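Our next item is chain A:
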Amino acid sequence: MSSTGTLRVEGLTKRFGRTVAIADVSFQVGDGELFTVVGPTNAGKTTTLRTIAGLETPDGGTVFINDRPMNAVHSSRRKVSLMFQNLALFPHLSGFENIAFPLRNARMRREEIQRRVEEIADLLRIGHLLDRLPRTYSGGEQQRVALARALAPTSEVLLLDEPLSNLDAHIRTSLRAELKRLHREFGRTIVYVTHDQVEAMSLSDRIAVLREGRMQQIGTPEEIYERPANRFVATFIGSPPINFVPAAVVEDAGGVWLTNAWLKLRAPAHLAPALRQHPRDSVLVAVRPEDITVTPLATGDRVGDLTVYAVEPLGAKTIVDVKTPDGNIKAIVRRSWEGRPNMPVTVGVDERRIHVLREGDEEFLPSGPDRAAPVQTTSAG
Partner candidate 1 sequence: MRKESKRSTVVPEHTVSRGDMLDRRTFIKRTTKGAAAVAASTAVGGMPWVTSAMAAVSQDTPDARAIAGAKALLGRRQVRQLTILEPSGSLGDIVPVAKEWTRLTGVEIKYIEVPLLEIAQRVLQEAVARTGAWDLALPASFALPDIAESGVVVDLTDLAQKYRPDDGVAGCQMLYPIANYYKGRLYGFGTDGDTYMMFYRKDLLEDAQEQTRFQQEHGYKLAIPETWEELDAQVKYFHRPDKNLYGGALFRSRGFIAWEWNIRFHGKGRWLFDDNMKPQINSEAGVKAAEEMLAITKYLDPGARSNGLFENFEAYGSGRSYCNIGWGGSQKYFWDPKKSKVYGKLAWGMAPGGKVNGKKFYAPYFNWGWNYVVNRYSRAPELAYLFAQFAYSPKMSTQAVRFRGGYFDPFRTCHYTDPVIREIYGDGFLAVHRQSMTHNFPDLYLKGHGEYWDVLDANLQSADVGKKTPKQALDETAAAWEKITNRVGREKQIAQWRFVKAHYPPELAKILA
Partner candidate 2 sequence: MATKLVLRGIRKEFGSTVAVDDLTLSVEEGEFLSLLGPSGCGKSTTLAIIAGFEAPTRGDVIVDGRRINDVPAQERGIGLVFQDYAIFTRMSVFENLSFGLRVRGLGRVAIEERVGRVASLLHLTEALQRPSVSLNMSELQRVALGRVLVLEPPLLLLDEPLSNLDAAIRLTLRTELRRLQQELRQTVVYVTHDQIEAMSMSDRIAVMDAGRILQIGSPMEIFDCPQSRFVATFIGDPPINILPASLTTVGGHVVVRHGGLAVAFNGAQAQAALTGQVEMAFRPTDVVVRRDSSSRAAFEMVVDLVEPLGSETVVHLRAMDTAIRAVVPPAFAPRVGERVGVSIPAERVHLIDAASGIVVR
């Protein structure tokens, strides 16, 4: 019942006055793929989306839908649906008319429109909203109706701009899952824009990380999380963000070591070759919070003089801020972890899961294929 299509963006560039919104952005979205563009504010995500929709004229590059160049095609003829960040529901039209709007413009028959709108409304559980005006909806309801309007037409590409922003945490969590389920059922081609890396991770088939209009990395959620291309991607993806610890590369008989005043790590096998090429260099070691263990002092292997800076219980787990001579690092520990601020602790690092970059570099040192997966357990708690 839905048509799908492929999208290809080649070398897209857009300037507003003297500021460059996006520069040379290229990617390809396969038929039925859910592709997420993620990045912080001003990354150019929305501009990318609007350019694909034809609402902005690119200064360079081409948009292809089903391999047809679209630059000269008016928005209304591109067969794309766009869900705007501010939703842009037509305030003067009922829910039904909002959803039927694209269908009417496509000259669909009356009965067919009726059927189609009801079908979509059922799916999104918004049947009760059809007769009402958008201003009577709650935030989540508005979001659903806007989504329904975007889903209704037989567009080849569905563009969603921050569809879950401005919602309360719980609604966001459940809508997120719902969206993912919907996508699985319909198999539509979706380009999804968000600034929330959790959303990007949980929803996407593939993720593109954008920063200041430039593409940083494209990959599956696992690839992006496990093998970030650069410092920015590593920091941006994951919460709490990855920790960066300065260290020096030292090679001795025992192997290659990464050391500083309070930490001494044996370089893992997949990094050792690369590190050997930079003896005595200053590097930054990137460690995910979940790969750090924090132990109250006098137990376990002592690595350095560290104290607890803050303890943040989150219920199922706890975040511990550890004060180090090189700044604070965050670690995720089990929920029952006992500790108070200023308590001396030691930390342990799962060195198989670290990344390293040379000070001043953005890119990580290349790593071999044998990087370990996270420790496999049966359950948290």
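Operating definition for what follows: a residue touches a chain if its C-beta (ideal position, glycine included) is under 8 Å from a C-beta of that chain, and two chains touch if they have at least 3 such contacts; residues count from 1.
Here is how the candidates were picked: all candidates are chains of the complex that A comes from, given by their letters.
Note that the structure is a prediction, hence the values are computed from the model and not measured.
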Report summary line: All of 1 or 2 sit in the complex with chain A; the one touching it is 2
Query raised in the report: What residues on chain A touch candidate 2, complex-wise?
Result: 40-41, 168-170, 173-174, 176-177, 180-181, 184, 195-198, 201-203, 221-222, 225, 235-241, 288-290, 309-310, 312-317, 319, 321, 328, 330, 332, 335, 341, 373-381
